[in-house]
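Remarks on the structure that follows.
Excluded from the complex is one protein chain; the other protein chains are retained at their positions.
The block that comes next holds subunit A.
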Amino acid sequence: MTNEVVAAPRRSSRRGASFRDAGPPVALVVIFAVFAALSPQFRSVENVQNIVDAAAVLAVVTCGITFVLMMGSIDLSAAGVMGASALTVSLLVANNRNDNDFGLLGILVAVLLGCAFGCLSGLALVLLKVPSFMATLGVSAVGLGVATLMFAGVQPNITDAMLESWAVERFLGFSYLTWIAVACIVVGWLIQRYTRLGRYAFAIGGAEEVLTLSGVKVKPYKVAVFTLAGAFYGLGGVMVTSQLGAGLVQAGDGYDFSAITAAVVGGTLLTGGRGGILHSAVGVVLVMVLTNGLVQVGVSPYWQGGVEGLIVVAAVAAAVIPQRRRNQVVK
């Protein structure tokens, strides 16, 4: 009798997708169906390829930012880091400014530079206790500054065959850049699901205090998460360089905001602890389908920025309203 503790096994919601998780994919299907019905242009195979190819860079950047958002921090450094990485890679691979021809090694250095910038953000956060909002804003400015120094008034055009081919060559109908993005999503998902770093990023967003009380040293993980995110931004900068055929300071313009939009639309909460890479991937496609679809049905591209902004606000509102009821306190 004494050992019989009553507790019904709960199988219903183990790990699995909740009602809330289903929202963004359903929205994606519905919106896609609506545009497809409205515009024959939209539903053409080429256009679908276009949408996916156009999503590649955003997907990689969003992978990075997702880890930061899961942790409950925010990262505005993508644009600056991408600019610095774009200039770095364009000056290290074969180009018209110098005699370098480091190829893959140059790309690796650009990605590592991204890591360094991310690490800087993370250290500013945990050592100097600068809120991530300000720390990453500052790092973004530093990145742009570094990029401007390297740019030095003369645009470096790349002549590296491999890097140029990434944006042009296709495999199974999609550009190499798209496959790189897919690889990033898979790697990101594996990190999120099967590494301590990924799970702790998730846990920090859920209840940081509890980790501390359980004897986990949180700070190194925070720095590591920002570093990881920086690697994705660095790669994003390389990819933009491949697309443009040149290293530009503005390579990352707008990606910081678009990535946050995509992550949030996909169901990652800005307060942390919810969402993930796959959510973000859905969010990226959702945003790209919307922008492409609006153009295809005849909405002026000038409206896009505004529409994107409205989408973020609407997505956050939709995510927060059920919570407001439960907690009664929302800031």
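Methods note: a residue touches a chain if its C-beta (ideal position, glycine included) is under 8 Å from a C-beta of that chain, and two chains touch if they have at least 3 such contacts; residues count from 1.
Here, contacts and distances are computed from a predicted model.
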item	value
The complex's invisible chain, by UniProt name, from "Monosaccharide ABC transporter ATP-binding protein (CUT2 family)", "Phosphate transport system permease protein PstA", "Hydrogenase maturation protease" or "Tryptophan synthase beta chain"	"Monosaccharide ABC transporter ATP-binding protein (CUT2 family)"
Listed residues A:Ala135, A:Leu177 or A:Ala203, member touching the removed chain	A:Ala203
Residue among A:Asn50, A:Asn96, A:Ser165 or A:Thr195 touching the omitted chain	A:Thr195
Hidden partner chain, residues of subunit A it touches	2-15, 193-197, 199, 202-203, 205-207, 209-211, 213-216, 273-274, 328-329
